[in-house]
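Every protein chain except one is present and positioned as in the full complex.
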Amino acid sequence: MSAPTGITRATLLKDLRLEWRSKDAINSMLFFSLLVVVVFSFSFDPSAEESRAIAGGLVWVAFLFAAVVALNQTWAREIRNQVLDAYRVSPAPANALCVAKTLGNFILVSILETLMTPLFIVFYRLRSIGPAWQLLVVVALGTWALVVNGTFFAAMSLRTRSREIMLPLLLFPISIPAILAMVQATTAILGGEGARFWIVLLGTYDLVFTTVCLLLFETVLNAE
Amino acid sequence: MTDAAPVISVSNLIKQFGRFAALRGVTAEFPGGKLYAVLGDNGAGKTTLLRTMAGLNRPSSGTVTILGAVKFHDICQQVGYMAHPSLLYDEMSGMENLAYFAQLYGITGATSRARCADVIRTVGLNPDLARPIGQYSQGMRQRMSLARALLNDPKILLLDEPFSNVDLHSANEMVKLLARTRDQGKTIFVVTHQAALLEGVADEFIWMEFGKIVARTREFKAPESTGESRR
Partner (left out) sequence: MKRAFPIFGILTAVLLAYALYQALVVAPTEQTMGDVQRIFYYHVPSAWTAFIFFFINFGASVVYLVKRRPAADIIALVCAEVGVVFCTVVLITGPIWARPVWGIWWTWDMRLTSTLVLWLIYVSYLLLRRFSSGGETPVLAAALAVLGALCVPFVYFSIWFFRTQHPQPVMGGGGSIDPRMLHALLINWLAFSCFAFMVCWSRYRLETLQRDVDQAHALKSLRDPRGSR
């Protein structure tokens, strides 16, 4: 089925191109991410030994904030001129749109994380005792978990009042197991312990929720 | 060249939004190859009817049959839809917008470029214009929006307020284009408040009031209020 992947690719490229052109959204998100790291550093004293122990959790809470900011603008361009109507009347499958938006958010949030991570490492003098490549796996799986649910809930929030508060309100409770896994895995790896259980849990979570979000996206898009 | 069989038939269509009934039982048949103008006051149900035909609203009860299909998705390749918001991305140029939407209809590559340029020229715009359409005048934007609706060479066009806020020149150009399109055998539905523009061009005027069709006339002449809408 090359048509849906073609549409996914076209949608993703269009979104990236538009993001690159305006740069408004990404610039403010980058600055917000920086602010979050700085505020955390003031709130959780990096020099204190305890802060180093919870650094894994701090990093992920910061990533979560950045992700919510990114997710809230997922459909901003589509809402402006009711573009989703054009999508719905076309033969294009809703899944293709869902995958494209999720990938776009994944890239966007990854960029934000790439900015925030060196800052955390520097401020908190983080060193990983465990293998660093495992950390990359955890970050990838964790980010995907946030983004796949977040994109879905962003589409759901389109039909609600107080759209921007609905997104985190729906996203956070369901993400709790994933967040616990991300934080525990990160802390374990930083401390040189095994994180296999958490990585497997995250992987399974990603699989299950990606599948369900893809299955239900068309229903949510066409709800009226 | 007129198709005798109805391309769209609507049977006892009812659409309720909570307590408000936007469509209160619309039954009609629309033979193909004609240009229909749908008129009525605000809240008469014109937009709801069009959106239901376009598969964007699910009817509370009743059916819509388009080109023999009950599910819109089966024949969506053959229908073009346009509404008052442009349904385009303000930040991209005309060609870029159309190239993207062409993808949704399975038109890609060199065929896509040729088709998009062609369709843009048909509506009287310049395909090489690199300006983002957010900077277009309303008339140009509506024409580009119409171009998007024509991309897949649809048999049926559903247009919701295409002339809204459009300067007279652009509007007249669009009307002429619609007439030409109708002459090619397509069926066109235009919901509009500016029905005078379609006088002499539209094959039939459909008058709606309070969620029902109250009259269908060949001339642009408001029917006497029959009191039928109260029933």
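Order as written gives the chain letters A and B; numbering starts at 1 within each chain.
The rule we apply is simple: a contact is a pair of C-beta atoms (placed from the backbone, for glycine too) under 8 Å apart; a residue touches a chain by one contact, two chains touch by 3 or more.
Keep in mind the model is a prediction, meaning the values are calculated, not measured.
> With the missing chain put back, one of A:3, A:16 or A:180 would touch it. Which one?
Among A:3, A:16 or A:180, only A:180 touches the chain that is not shown.
> If the hidden chain were put back, which residues of subunit B would touch it?
Touching the missing chain: residues 14, 16-21, 24-25, 43, 58, 210-211, 229-231.
> Contact with the hidden chain only, please: which subunit A residues?
Touching the chain left out of view, subunit A contributes residues 149, 152, 156, 159-162, 166, 169-170, 172-174, 176-178, 180-181, 184, 197-198, 201, 204-205, 208-209, 212-213, 216, 219-220, 223-224.
Methods note: only the chains that are shown with their structure count from here on.
> Counting only Cα atoms for the centres, state how far subunit A is from subunit B in Å.
For subunit A versus subunit B, the centre distance works out to 39 Å.
> What does subunit B use to touch subunit A in their complex?
The contact residues of subunit B facing subunit A are 54-58, 72-73, 76-77, 79, 81, 83, 85-92, 96, 100-101, 103-106, 108, 148.
> In their complex, what parts of subunit A are in touch with subunit B?
3, 6-7, 10-11, 14, 17-18, 21-22, 77, 80-83, 85-92, 224
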